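Only one protein chain is missing; all other protein chains are in place.
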């Protein structure tokens, strides 16, 4: 039996490969009109790093890592809040004719 | 520590979710001209079941499973050979103007 | 590097190549590259698997490879009109393989005492999908080949019976997940799904088989996915999901193009009751000789040919090509209007016309050709009927109301080639044939087109 960490590496690679395909396809279909909102939305999405940061800040293994984790959570949270708000603010501006 | 089988279940689900997205996107972009070749190509691709069949036929754990495995390999192999050959045969017929 | 690594790398590469393979089908120019990618992917997957240390003997595998290849080659050589039944047959093989692997795994893990709830559940799903695909596809192939009666076979409470069967099978699966060792439940699932496959197809008319085989395509894919969960194999899951979504999308496209729902196709027994009434008032049609049609066509600037199921049945595609050549040589602009459900399977008209060496740029999809029809001089309908029936646009009572059609009635003149005034698949009359601008050329499509081509070729080149 392989050790689970190595086994999982291949799952991770599979996920990465598939997610990259999804990414390319999905982004290629984004309307060119919306490339600026796209950038701020992906900003918010990539702030998913918050997941890792929360664990570090919450585990409180050492003062050093807790501080690093807290700063990382704050940085990610900034991106989440500003990313989604800004995207929505911009999208609200796009109006159809006669609306 | 979770047991590796359960851990892996979530990887499998992730892979399935992502592959389904990829599938939908990729198929929606297939030219309508080529829907018949598409069907025979996916026929060949889904014969990937050959992978599982080979393991059963080769492990030779019992006469019963070996026979089942062998039949499964033969069935899959039929699809692989006829799927790819037929797809190619049909695609060769699609000609551009003046060629 | 351990063998395990090598296998995993092969699987990862194979999965990526399968995706690329389907991606390249987005254009005829890159499509053959797609086949090559698929072949390489399959070779990598098989090559990798053969390295697995679990394999202790290769002889059975080798025998199966030879048998499969010998069966596969003739199946790839069928005439293009038989591709629908070949496809159905191939789904049957796919379902069978998945089902058998499920049975084998169940028996192995049972002996080894390794049947967990998860594994058992996945196996049950794999077998259910695999075996129902197996018999269902065999039935579909039979109907398409007309070995099995093509008309819908119905009886009272049919849908109730079918759904109960399925429900029992699912209940057995749930029970089995809780008591994995209770093999009787497993056996029941197999029998029930084999039966369900047959009963599911019986009430569906032959002309609906294309939609059904797309759906079975999807099931075959999903059974591979289930096998992937059983064997914890990500490549199987990926390839199965690709296949599953492909079949699903194709059947959705077909249903939409017929303006029918899934449920209607599967449980509607369409085409059985349609009373061929509506005759009533004796309307008159104008019929035309091959010479008339030839004159009309050679004096036109723009011609749109609308092929249908009748062209496929008559195998008239080569005559169509001769006509296309004669007309383009005379400077007539000729295009083909392809309805998504024209023919016997998705995209069928395209392959048939491509086989007859008509360049694919001339094959235009419904939505793209319709705006051009009002500027068209002659719309030539070859063995199509429902897909050009204007009732779909305005007659709320018609069974095909709402189905998108090709606007043959908007062309300046319409010529329809068919053998009689009989209706098509939907069993209803077509007012197009009675319209002022329509001429009927009665006869077998191959015959009539042959005569038209001869008339054109014989003619001294007209004032154009």
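Worth a mention:
Think of it as A, B and C in the order they're written, each chain with its own count starting at 1.
Definition applied: contacts are C-beta pairs under 8 Å (C-beta built on N, C-alpha and C of every residue); 3 or more make two chains touch, one makes a residue touch a chain.
Predicted, not measured: the structure shown is a model, and the values here were computed from it.
Within the full complex, the chain left out of the display is in contact with A, B. Annotation for chain B: contacts to the undisplayed chain at residues 2, 6, 10-11, 13-14, 17-18, 21.
Seen from chain A, the chain kept out of the figure touches residues 5, 8-9, 11-12, 15-16, 19-20, 22-24, 26-62, 64-66, 68-99.
Assume only the chains that are shown with their structure count from here on.
Once the centre of each chain is set as its mean CA position, chain B and chain C turn out to be 18 Å apart.
Measuring from the averaged C-alpha position of chain A to that of chain C gives a distance of 40 Å. Counting partners per residue, chain B has 8, 11-12, 15, 19, 22, 26, 29 as the residues that reach two or more other chains. Within chain C, the positions touching two or more other chains are listed as 15, 19, 234, 238.
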